[in-house]
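Below you will find the structure I want to go over with you.
With one protein chain removed, the remaining protein chains of the complex are shown where they sit.
Now for chain A:
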Amino acid sequence: MERFRWRHGCEEIREKDGKKDKGEYWHWGFEFLTLCFCFGSGGQLATTPAVKARLLSAALFIAGGSDHVVLVAPYEVVEPYIRPSLWALESNFQAEDELKKRRRLFSSFSISSLVKYMAPLKNLETEYPIIDPSFRKFCASHGIFSVEDFLIHDLYMLAAFAEQDISSERLKEGITQVLSIIDDMHQPWWNGMELLEDAKRNKHVLPTGIQGIDLLLGGGIHIGQLTELVGPSSSGKTQVCLQTASNVASNHMVLYIDTSNSFSPERIAYFLGKIIDVASAQAKNQILQKVMSNILCHSVFDIFAMFDVLHQLESHLRYQDAGGCQMRLLIVDSISLLISPVLGSSSTQGRALMLSAGYLLKKLAHQHNLAVLVINHTVGGEGGCSKPALGDSWKSIPHSRLFLSCVRGSNDYNALILKHPSMDQPLQDDTSIGSRERNFIDLGIGID
C-alpha cells in the first residue's frame, strides 16, 4: 500500500519567512515524485484555456520523465484540456504500455472533497470493532482523536510505537483499518486512458432539435458538461429548453427544475406533435403520453429547496437500474432567479451558494452522465449593453455559454457562442458580430 504523508505547506512557509502567505501550497511528499500544486486566491491556474492547456502539457511533459505523475485537478480542467495534452504527449512516447504506466490522473472536484468527513475515532467503533477503546487509548496517547489527526500524524513513528506495545498485532490491524477507511474516502483513481474510454462510451451529444443551435454547438449539448443559455427577457431561452426537452424525451428521461413557472405542457405537446409522425390520432395520443411521462417538472422557489432536489436526484441516480429509461438531461430554468435574492449583500454567502450550486451541477453531469442546461438572465452593463447576470465568478463555471437575442421587429433569433471547450475564445466577451454568430430564421418558436 502506498503510504504518503502530507503537511499543510503553509506552516513550512511561515517557518521560513515568518510572515503570512496569501496563497497556499499543498506539499505532497511521495517516495518517487514531489509535485507542488499551487493556486492563487481565485482557485484558477490561468484565465484562458489555451494557456491552461499549455501549462498542463508542459507539466506533464516535464514530469513524464518520472515514474508517477499525480495530477489533482478540478473536473473542468480535466475533461476538456487533459485529453488534448495527452494526445500531444503521446506523440513523444513510443511504447504504449510505457505511457499507461506513467500516467495516473487523480480527478477530483475540489481540493476539499478529497477529505470529506473526518470522523472522531469513537464514532467508528460500531462499524469497525477493531477500533476498540484500547486502540483509541493508544492513539490518544499520541494526540490522535479523529481520522483527520491520523492523516496529519507521522505514520512511521506511530507504527514503530505500535511495534513496541504489548498488543502490537491488534494495533497494527487498527492502523491498517483506519488507513483503508481513508482510502475509501477519495474519488477513484482514473488513468488517462480510462478517462478517454469513458468519454467515448458515455459522453455523447444530445441534439436539441433546433438546427441552428445544433450547428453552433457541434451536434447539440454535451453530456457531462454544463451548458448555459443567457439572454435578455423574451429572447427564447425557455422555448429552446422546452424544445430540447421534447427532443430528448423520446429516448431518455428529463428533469425540468422550474423556478419561474415557465414550464408549459401545451408547448411540449405542440413540439412533440410536430415530431411524431403517426397517422391515427389515438396512436399519436399514446405516444404523446409515453413521451411526456418521461419529462418530470419540479418547481422550486428558493436555493435551499434546489439543493434538496439535487441531492435527492443524486441518490436516485446512484440506485437507478442500468436498463430502462435513463435520465440524461437536467434543465434549470432559471438559476439566476434563485441566486439573485441572496447575491450581492455584504455577506459572501450568496456567492458561496452560487459556486457550490455550479459545482454540484457539474459533478452530477460528470458522474451520472447527464447533460445540464442552465438559464441565466442579463443585467445592464456599461454603456447600456446587456451582460450576463451573476457576475464574473459564475462566468467560469459553465463549460459552454450561448447568448440568445431577438432581432427587433421580426421572428428571427440570434445565437452567439460566448464560450465553448472545443472552440477558440473570442477576444472580448462582448457580443460583437463574428463568424460564430448565425442568424437562424424560424426557430419554430413563434406563434403559429
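Everything below uses one rule, namely that a residue touches a chain if its C-beta (ideal position, glycine included) is under 8 Å from a C-beta of that chain, and two chains touch if they have at least 3 such contacts; residues count from 1.
Basically, contacts and distances are computed from a predicted model.
*Asks:* One chain of this complex is not shown here; going by its UniProt record, which of these names is it: "AP-3 complex subunit beta-1 isoform X2", "DNA repair protein RAD51 homolog 3", "Isopropylmalate dehydrogenase-like domain-containing protein" or "A-type voltage-gated potassium channel KCND1"?
*Replies:* Listed in its UniProt record, the absent chain's protein name reads "DNA repair protein RAD51 homolog 3".
*Asks:* Just name the one of A:Q164, A:S234 or A:Q289 that touches the chain not displayed here.
*Replies:* Here the residue in touch with the unshown chain is A:Q289.
*Asks:* Of the residues listed, A:S167, A:N202, A:S356 or A:N411, which one is in contact with the missing chain?
*Replies:* A:S356
*Asks:* So which bits of chain A touch the chain we can't see?
*Replies:* 112, 117, 119, 123, 249, 255-256, 259-261, 263, 265-266, 268-269, 288-289, 292-299, 301-302, 304, 307-309, 311-313, 315-316, 318-320, 337-338, 340-345, 347, 349, 352-353, 356, 384
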